[in-house]
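What follows is a structure written as structure tokens; I'll ask about it next.
Up next is chain A:
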Amino acid sequence: MSSNSLSSAPDDSAVRGASHTHPAPVIPGQPDMWVLVMIEALTFSAYFVVYTVWYRFKPAMFLQSQAQLDLRLGVVNTLIMLTSSWSIARCVGETRAGRHRAALTYLWITAGAGVLFSVLKVNEWRTMAGQGFGFETNLFFSFYYFLTGMHLLHVLVGLIMLGVVFHQLTNPARRSRELVETGATFWHMVDFLWVIIFTLLYVMR
Partner candidate 1 sequence: MTRSAPVTLLLVWAALAGITLLAWWIGAHHGSGPLRPQAAVALSAIAITIVKVRIIMREFMEVKHAPPLLKRITDAWLALFAVGMLAAYLI
Partner candidate 2 sequence: MSSGGSTTTNISGEWILLWTMPVVWLIWLASFVAFPGFVHPMSPRMTAQEVSAFYFNPENLARIRYSMIVFNWFGVALIPMLAMIAMQIRRMAHRTPIMTYSFIGCIAGGPTLFCMADLFWLLAAFRPERDPSLVQLFNDLAWVTFTSQVPFLVAQNVFLAVAIYLDRQARPIFPAWVAHFNLLSAAAIAPAAFTALTLDGPIAWDGAVSYWLKNITIALWIVVMTVVVGRNISRQRRELEVAA
């Protein structure tokens, strides 16, 4: 199986963390996770293309409905997501350096941002539904609820992955650098999917 031959053994983490140089190319985390990332990326790309085709097919309805969304909320959501991505990247760096307490702090920032993102998203849905815009209102709102809903499910799964990372970092007997990196890779995917969804739903005209 290729999964472990490609990633380096856990005991070279201290060396890499200290020098910040990467002499040999290394895939962060399990390569298996990258397969998932690419499958998800392809599936979501298909959704995005379908969305754009329908956008061009019914521009007036899409534009009008799009104007009902709060662009500022989208921007705030994006900044939260980017911050969470940054802090999980720091968490990986601290883990490699063997500073597990600092790594845990960054992990908490990521998880907090993830929870905040979810709360804001659910609140946004409540506001939209309160104004009478539901999944069945029109095709734009079908896409809106579908894409944000699918993404939120990924956030929730990402939070579970962060729980696995937490489980690794808190126990000195485990501390698998590979699993920390794997969880981080999933979280970054959740981030870049949101970046695209933000553009398509809130910005693109």
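As a convention for this text, a contact is a pair of C-beta atoms (placed from the backbone, for glycine too) under 8 Å apart; a residue touches a chain by one contact, two chains touch by 3 or more; residues count from 1.
A word on the picks: all candidates are chains of the complex that A comes from, given by their letters.
In this text the structure is predicted, and so the values were computed from the model without any measurement.
The candidate touching chain A in this complex, chosen from 1 or 2, is 1. Contact residues of chain A toward candidate 1 in the complex are 6, 20-22, 25-28, 34, 38, 41-42, 45, 48-50, 52-53, 55-56, 59, 63-64, 66-67, 71-72, 75, 78-79, 82-83, 85-86, 88-90, 93, 184-185, 188-189, 191-192, 195-196, 198-199, 202-205.
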